[in-house]
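Below is one structure, written out as structure tokens; comments come after it.
Only one protein chain is missing from this complex, and each of the others stays in its spot.
Right, chain A next:
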Amino acid sequence: MSLDANTSTRRRGLANRILRRGPLEAIATTIIAAGVVMLMQPFFLTLYSWSFATALFGTVMFTIVSKVRE
């Protein structure tokens, strides 16, 4: 019982650490930047094709996570 309680506390601690605005915004920012780089890189047409979806996903994610608690 106490082991379960410890595990759930540790899991909640991990979730609390990750599900904060700071790290999530950082992830969203990285995705947006990746989308922009994919849009403008001159090497692979496939990356260019997926750039809009990536930038859109990053932007939507940023808009959502900016409402998450600090």
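Simple rule for what comes next: contacts are C-beta pairs under 8 Å (C-beta built on N, C-alpha and C of every residue); 3 or more make two chains touch, one makes a residue touch a chain; residues count from 1.
Heads up, the rule we're going with is that contacts and distances are computed from a predicted model.
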Chain not present in the shown complex, as UniProt names it (candidates "ChsH2 C-terminal OB-fold domain-containing protein", "Sugar ABC transporter permease", "Spermidine/putrescine transport system ATP-binding protein" or "ATP synthase subunit a"): "Sugar ABC transporter permease"
Sites on chain A contacted by the missing partner chain, in the whole complex: 25, 28-29, 32-33, 35-36, 39-42, 45, 48-49, 51-52, 55-56, 58-59, 62-63, 66
